[in-house]
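Note that this complex is displayed minus one protein chain, with the remaining chains in position.
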Amino acid sequence: MLASIVTLGLIGLLAACALGFAAKKFHVEIDPREQALLDILPGANCGACGYPGCAGYAKGVVASGSIADICPPGGQTVMQKVAKIMDLAPVTANPQISVVICQGDNKKAVQKYNYLGLTDCRAAQKLADGPKTCPAGCLGLGTCAMICPFGAIEMTPDSLAVIDRKKCTGCGKCVKACPRFVIKLTPLDATTHVLCNSHDKGALVRKYCQVGCIACQICKKTAPGAYEIENMLASVVYDQHREADQAVDKCPTHCIRNFASGYPDGSRFAAPTVPIKKTKAA
Amino acid sequence: MSEPVYISSSPHIDSGATTSKIMRNVIYSLLPACAMAIYLFGLPGLRTLLLCTLGCMMFEALCNKLGGKPGTLSDGSAALTGILLALNLPPGSPWWLALLGAAIAIVIGKQIYGGLGYNPFNPALVARVVLLISFPVQMTIWAAPTPFSTGFDAVTAATPLGEWKTAVMLTGKLPENLSAGTLNYLTGNMPGSLGEVSALALLLGGLYLLVRKVITWHIPVSFIGTTLLLSGIFWLVDPTRYPDPLFHFLTGGLLLGAFFMATDMVTSPITTKGMLIFGIGCGVLTVLIRLFGGYPEGVSFAILLMNAVTPLIDRFVKPRVFGTMQEVKG
Partner (left out) sequence: MSSSALKTFPGGLHPPDSKQATAGKPIELSPLPVELILPLSQHIGAPAEACVEVGEFVLKGQMIGRAKGFVSVPIHASTSGEVIAVEPRIHPSGRLLPSIVIKPDGEESWCELFPADPEKLTAAELIERILQAGIVGMGGATFPTHVKLSPPDDKPIDTLILNGVECEPFLTADHRLMLEAPKQILAGINILRKILQVEKTWIGIEANKPDAIALLQELCAGTGIEVVPLAVKYPQGAEKQLILALTGREVPSGSLPMEVGVVVQNVATAAAIATAVIEGKPLVDRVGTISGPLIKKPKNLRFHCGTPLQHLVDLCGGIEHPPAKILAGGPMMGQTQLTLEAPATRGTSGLLLFAKEDLPLRPQTPCIRCGRCVQVCPAGLLPTTIAAYVRLDLIEAAEQTSAMDCIECGCCSYSCPAAIPLVQSLRQAKGMILEKRRGA
């Protein structure tokens, strides 16, 4: 009994000494600012800043002495702290949020073919340009949801990607991953969007989607400053987004939506919603 | 409008092999051993088999339900785990031991890792070893085979390996009548766990697996080969202390382990070279544990230990990629 206690104690002591020695011997001097930065960064390692992860960002900022590369998920609050640590003038981050500009789930949009294979939109897009007849709509295989570092994207039961406005930080990873470019970064305070990405003519759009923009001009007539129609597709002029809401009920195909009054059909996100981050933070 | 065409990446045909077919084939291959178990140990044997199999299926269904996952009973893996577990238990195991084993196998051995395909250890062996350590008494009561037994007349006895171990520990010598039982070992007329006793039935099942190409020869051959070789060396060195290789081959769980447990695909290496290393490792450990360990039997521990090394083997043993050898121009 005593022998075992002594033996174990000795082993423990030896290991402790070894650890202590290693900690001293292999100690690496780092700039204290790097640690300070790391402490205030969001820690999602999303890579939206252009560096590999938050540690990479902290290292990069300290090394370059510049904060020109901003941390989109951190937003204004974090960037102000970064500026303070680095003793530089704050760089304003324009708070943004991702929006899937499509409502054509499997019930509302026509399938071009039965897709068999990897559950990955990028793979499906390589086969005859994706299983939806619409050339630009959401494929619904969830690549964006898989890739989102914040778990902010859900797939509805009818396979449409919907972004949670409370969780999205605007890091833009989904925007880059989507093979159909159906996710756009938009100003955080704009809640009204045209949820269609097809530039096809109205008659063609009607053939394959119940909720596509047919470029009928009604939104533009209702709120002239807030909409523009380019290449058969309407979009909100985000400088004027406050007026855009007037056209929501007028759109004949219901492809304009104000997220403040609800998410697209099938989404489990609670409605109505407002963004968590205030534009005029701090 | 007719249904749209199917578009997919090539290839557009498949071999028809499915996970459930593989599992079903392994179950078929165990039927001779199960039949022998029921014949030799009667009602208690049958009871243990049923309790383990149904128990495993029940716990699998329960886990699926709790985890909100689609049912996986139809893939047959839970039933297979149950059968393997039963074959690894003493014939007269109490009902609670069998059910507890089923729970350990499915819940702790498999489902907490994410279900089929993600478990690092063979679930049935995890259960067996946990039970063996937790309930050493119940797990080492071996009923002597009494055909068509109803369970009331069970006579307990030591397994041949146990008999040998006790003798060696007490006297440092082999028991005298040890190799007298070869024919009994072949047919299974010896005390032991439900499934390990009949070497013939196990060999028949193993052959079926090889013929149906469910498993490849690599693991069983290297496992058994190493065991025979190593035990042979010890036997040659001191035949009065160490039993002969045939004894090692026919008694204990070597055949059950080598053909049905070590070949579990999820927990063994994916490359053929890795399988050979795995088999050799199992063989070496089995002999070392049997000859020098505290327990008379080492197959379960050997396989579990090698299961733990499998990720390491897979990391370092890779097939040679086409075109990456040193340039040899023809």
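Order of writing sets the labels: A and B. Residues in every chain begin at 1.
Throughout what follows, contacts are C-beta pairs under 8 Å (C-beta built on N, C-alpha and C of every residue); 3 or more make two chains touch, one makes a residue touch a chain.
Remember, it's a predicted structure, so these values are computed and weren't measured experimentally.
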| item | value |
| --- | --- |
| Absent-chain contact - pick from B:T18, B:S134 or B:T171 | B:T18 |
| Residue of A:K126, A:K166 or A:K250 touching the missing chain in the full complex | A:K126 |
| Residues belonging to chain B that touch the chain removed from view | 2-3, 5-19, 21-22, 75, 115-118, 216, 265-272, 275, 314, 318-325, 327-330 |
| In chain A, positions touching the absent partner | 112-113, 116-118, 120, 122-123, 126-129, 146-147 |
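Here, only the chains that are shown with their structure count from here on.
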| item | value |
| --- | --- |
| Chain A and chain B: spacing of chain centres that average the CA atoms, whole Å | 49 |
| Sites on chain A touched by chain B in the complex | 111-118, 123, 127-128, 131 |
| Partner chain A, residues of chain B touching it in the complex | 3-9 |
